[in-house]
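Here the complex is missing a single protein chain, while all its other protein chains stay put.
After this line comes chain A, so read on.
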């Protein structure tokens, strides 16, 4: 799957006025299942499109995504895979990744932010 096809899917979710969140790996340290740029869409029923590497780390991010979908406020979540090699199926990689989770806004939401002070 290339990136533009991913955003095509995001836009179609947006146009259907469905609720969902996009989770993107924005930074990694050590050995992680996927690299910076890996993305997935998380739907309120727990279904995902794409993957950020599977396992417990992904499960954690899915959980966090539910609250982002609910609140509509983006947030960052750090997945730590360094602890306990044999812990469930999660820690097999041994790195850390920062994941940015943002809501897929519905059409016309938040599109008219004006004159933001920096």
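Everything below uses one rule, namely that contacts are C-beta pairs under 8 Å (C-beta built on N, C-alpha and C of every residue); 3 or more make two chains touch, one makes a residue touch a chain; residues count from 1.
Definition applied: contacts and distances are computed from a predicted model.
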* If you look up the hidden chain in UniProt, what protein name do you find among "Molybdate transport system substrate-binding protein", "Ion-translocating oxidoreductase complex subunit D", "XdhC Rossmann domain-containing protein" or "ABC transporter permease"? -> "XdhC Rossmann domain-containing protein"
* **chain A residues that touch the omitted chain in the full complex** => 1-4, 7-8, 10-11, 14, 24, 26-27, 36-37, 73-74, 76, 82-85, 94, 98, 100, 102-103, 107, 111, 113-118
